[in-house]
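Removed from the display is one protein chain of the complex; every other protein chain stays in position.
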């Protein structure tokens, strides 16, 4: 897919919690096809400490309305600045970037998201549904209050939750969920995004259980288009760029 | 007067023309006394190229309402950014800075402003009026469309205009105005602010005619509080800081 | 019409906008954003004799108006460049420079020799200034003697345009520039990155796997510009200026300081079409100020 730079108009900016906000962005021209786990590089003008763009996954796409949604966690200065953008403002994106999750073979697929790693999972499920697959979600949060967009996720599949304090769903993190620890339930493929330690543990579990597992990584990026070689991930084939060879990798390829 | 740092709330931001805007700022605490030609240093957050504060003259003060007004020309990145500030936003100022115009001895005083040099003249006139003096204004603009706040100036004195294209008042710049070139009219003191070449010519004319003339300079500043020695003006007493020894100088002292 | 052609010591550039090594991949990465044939040229990423995996992740840290990188010359080696990459780019209608790095003089020579055989590569940029490799790299660029040694050796085998890229991490960049000029360099480019460092106060760890890295971007522009000005006055060969060029105005400043052409580096990461915007901005500036030929601007700083 051809990459492009484009000014989007902010349709809305909704605060979902202290830490998270949801942006809906309208493109002037027709959107290109976007694949699940692809991301955009957002230009955050202004602050001297947000010199570089910020990579954010595509959370949702509406091709009829020509909109892209981003689900963003306030992690530092750049995302804090972005959280203050107003309806009608313009936001410049470079997109669509990266490879994508591979197509499922059947319905036995689990979409796992931890924290802001849930962001790409919504569009992934929607995309797979369009091809006739019905995914199951396993989403991990700190507590009940942190749960994001539960209605929306429910539209695209069965949703299971873990919360660290047990205030909703099962207690612990996604790794602790019975879905992953039961002999009765089987998945053929796991797609995951979230903090590296979680992805790594999940990957090891999947390898152990002989489940194909693809993870979407969030390495620090400077360019997002394969030019700087800053975002490299060590793999069995050497250093690979997360922005072009990834963000999605089969866990079997990763050296981590 | 003790200098201070203070967050002001933007009461309004009115665009007066393509180039000029007027800010009214509300202080939380009681305003200190501000003298004519004193200025503030505005913190313009964000852009990497507006690392330093920007010096802006006090255009008006309302002690009852605790407000300060600034009349600002969009000169570059910093003032452009400032022009986009919204009602309710906070603006951090260091103020009040600099010395001030000296008190008149009688009513034979002329307040001359060229371009954005008109900014400090409004408060100067108001201040002098409080002490019982009635100033005369001579304000120079490019053309009729550029004239700023004519009603407001008219409240504090007789206003004479020049425009470069002759579309309002006399044609030319303030130096060409008959007020300054007639033997019948005499002023004891001239107070002026505007572009350096104008101030210099005016100063020379005043010296020639034996009129006391004080000018408010706008040298580039880094700190505004006498610490960096960047804003120096050459005078008969050596380098003087425009931010603390000035911005007002008697033209007889200047080496320019 | 503004003339933007530059005669860069024999090398014809259709305009003075090039791209900096390591920030523009092999050009192809930017084809979605930039018509490469519009560029004066581009410099492909640092190429070494042998394959290099580069430094471990993390390799990047953002700083005030700049960034640190510690890529460490990751590349597949000159043979893969010649066999696999060159065929993909040789048809591009612009000047392609190969940025050559090495740990020893012999490395540099062997690499340059192979590049010399590539018909459609009119020039190399000899990188004696990379701060991100342990041996060699920057060390060659920080003393006159070692700079002379490597340039002299490469000059013997490399027959086309030899541009030498200088390190800014030195007391006296002018003497290094003169030293490489004396050894037959056709031009110099400056600057490479400044050796810097960033620490994460929270974890108390360095932000880069290599602790230190190279600083680039707007932050370094004032120092880079000063060095270009000093060097351009002191050498007869032309100077290619870079370091923090983000806008056409930045580029103009470098021309006025004496650069005959410029390279756009980190700016490509922020605006993938930065080169084209800068090129168009230069043309606009020339029209606005009545400059008929870009060559009029070069070194024309007024006092």
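Going in written order, the chains are labelled A, B and C, and every chain counts its residues from 1.
The definition used in the following text is that a contact is a pair of C-beta atoms (placed from the backbone, for glycine too) under 8 Å apart; a residue touches a chain by one contact, two chains touch by 3 or more.
Model, not experiment: these values are computed from the prediction.
Summary of contacts with the chain left out: across C:151, C:170, C:235 or C:262, the touching residue is C:170.
When the whole complex is considered, the residue among B:3, B:200 or B:253 that touches the unshown chain is B:3. Residue C:253 is the one among C:125, C:181 or C:253 that touches the chain not shown. Among B:75, B:185, B:207 or B:227, only B:227 touches the chain left out of the display. Remark: the residues of subunit C touching the chain excluded from display are 63-66, 68, 142-143, 169-171, 194-199, 201-206, 211-212, 215, 217-223, 225-226, 229, 244, 249, 252-253, 256-257, 285, 289, 300-303. Touch with the hidden chain on the side of subunit B covers residues 2-5, 43, 48-53, 94, 219-234, 238-239, 244.
By our rule, only the chains that are shown with their structure count from here on.
Chain centres defined as mean CA positions place C nearest to the mean of all protein CA atoms.
Put simply, the C-alpha centre of subunit A and that of subunit B have 54 angstrom between them. Separation between the centroids of subunit A and subunit C, computed from CA atoms only, is 36 Å.
The set of subunit B residues that touch two or more partner chains comprises 48. In subunit C, 64-65, 218 are the positions where the chain touches two or more neighbouring chains simultaneously.
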